Every structure is written in structure tokens, then in C-alpha cells.
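One structure, as C-alpha cells, below. Some questions next.
The other protein chains are all here in position, but one chain of the complex has been omitted.
Moving on, here comes chain A:
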């Protein structure tokens, strides 16, 4: 695969002195979905705003499809679609005209067949003649996506696409992104819904305080940093953990019917086999065992709380 976006040593310091980005480097492959995770003010929106042309960087450079965003900005921007975080639409304009307008801005001639296809794929065709102010929040967000797709971009930026929307709509957005993935669109999304990143992204980049802490495939990240919890259900309840098993980090449930054991998947030895053997040795009968992977939220908190060097990915 080839890099559709190449970010090299990108920095941004605002006039106020705030350093929003520090020396960020990142390569994004064509067709992949990458999620940028970070707390509020981490620099996620600044990063995509620079790539899209809304913010002027103070250092570094960005290539989109091989075009420098500053010196060859027309060619670079033609490849990009942006769905902003805030819903910003002309309130007195029809949905279909909004989409046609954006297509025109990108230098494309009229193509109502394609616009119909986009609107249908986003379940907006029936609302094509409605004024945007008459739409629900979820529909407005879909109109923003339709506008961003109106010129067939190769790269789509979704800035907090599900911020402030309900669970059902969030699922709906994920389906839209999944469809775009199948269509081969490269997607860069920022979010602080960790479940969203885990669900959709091929790779996850973690940003904090303007620095890119790491970029890894989602599965690797979960495997590398994810802790697992082993729950052992007991046949007969225990009143307390036997002395021989103390110091293993075991916890007994209030009803005495389950033991939980947390282990690190990165460790050479998880200690599970030994633990089960010792339980048998103590005459404690096991009824069932189950494991649970720690959520990305826990992974994320681990990452941002540990001092790390920024990475080049």
C-alpha cells in the first residue's frame, strides 16, 4: 500500500503561545481507517485542521496524494473531504442544493446521478428538497457527510463524527463509515469515544498535549496494552481467600462464589495455569472460568498517564 498522507515534523504554536502540536510525524496508507484519540485539547482537531487548510502550521509539512498542502494546495484539497465537528449548514437551503454547491466548490461539474447515489447511501434522498434547518441533528450530520463526499474525495476527515449524538445514531454513523471503507475511502477520524475507535479503526493514534504518543494497529494495541481479567466461578462459596493464595492479586466476590484475577497479556507467564493448579491443591472446585479484555478506555488512560516519547509512524 502507498501513503496517501505523509505528515512530517508538523508543529503548531498559536499567537497566544499555546503549543497545539509538537513535531508530529505520521504516514497514513490508502484505504485505511485511522482513529486519532486524545482528551479535549490534545491537538486532534488542530492536526486535521492543518491538513485540510483551516489552520496554518508553524513547522513541518504535509503531503496529500504527493501534493504539498501549502505549495500545491489546490491539488491536495481536491483529494480531501471534511466533516467538521460543529454542524454548520446554510439553514435556508435545500439539502440537494447544499450538496451541489459543495461539489461546485471543488471544481466539479454537475452530476445529479452521483449526488442521488450519495444521498441514497446516506438515507437522505427522501429529504433532498427539505430545508436543512428542518432536519434532525443526525440528518444534518449526514448532510455534512454527503457534502464532504460530493466530489468523490480519496481522503475523508471525520472530526468527532458522533459527538453529542445518541447511541442509535452512533451505530448508524458506524455503518456509514463501514460502507465508505468498503468503497475504498481513506478515513481519518478523531474521537474521544474509545469504543468508536476500537469498533471502526484499523489503526489508532494516541495524541496528548500536542504529541503523538503512539500509532498502532487496533488489535496490536489492545493485545499489547490490554489487561485481561480472569473470573473463576466456584462450586462452593468461600468465606475468605486461603493464606496460601494470598499475594496473587486475587479478589473474592462479596458472595464468595467467584475469584477474579487480573493478568497482563504481555507477560511471558500469565500465572493462570499455576493458579488453577493451586486452587485444585486447596480443594477448591472450579465451576467455570471466563476472561474479559480491558476496554480501550483503560488502555488509553494507561497511555496518557505514563510519560512516553512521541513516535514516528
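The rule we apply is simple: a contact is a pair of C-beta atoms (placed from the backbone, for glycine too) under 8 Å apart; a residue touches a chain by one contact, two chains touch by 3 or more; residues count from 1.
One rule holds in what follows: contacts and distances are computed from a predicted model.
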{"item": "Name of the absent chain as recorded in UniProt (options \"Ferredoxin\", \"Circularly permuted type 2 ATP-grasp protein\", \"Succinate dehydrogenase / fumarate reductase cytochrome b subunit\" or \"Transport permease protein\")", "value": "\"Transport permease protein\""}
{"item": "Options A:4, A:35, A:82 or A:304, residue touching the unrepresented chain", "value": "A:82"}
{"item": "Full-complex contact with the absent chain, from A:109, A:184 or A:247", "value": "A:109"}
{"item": "Sites on chain A contacted by the missing partner chain, in the whole complex", "value": "14, 49, 52-56, 73-75, 77-78, 80, 82, 84, 86, 88-92, 97, 100-109, 147"}
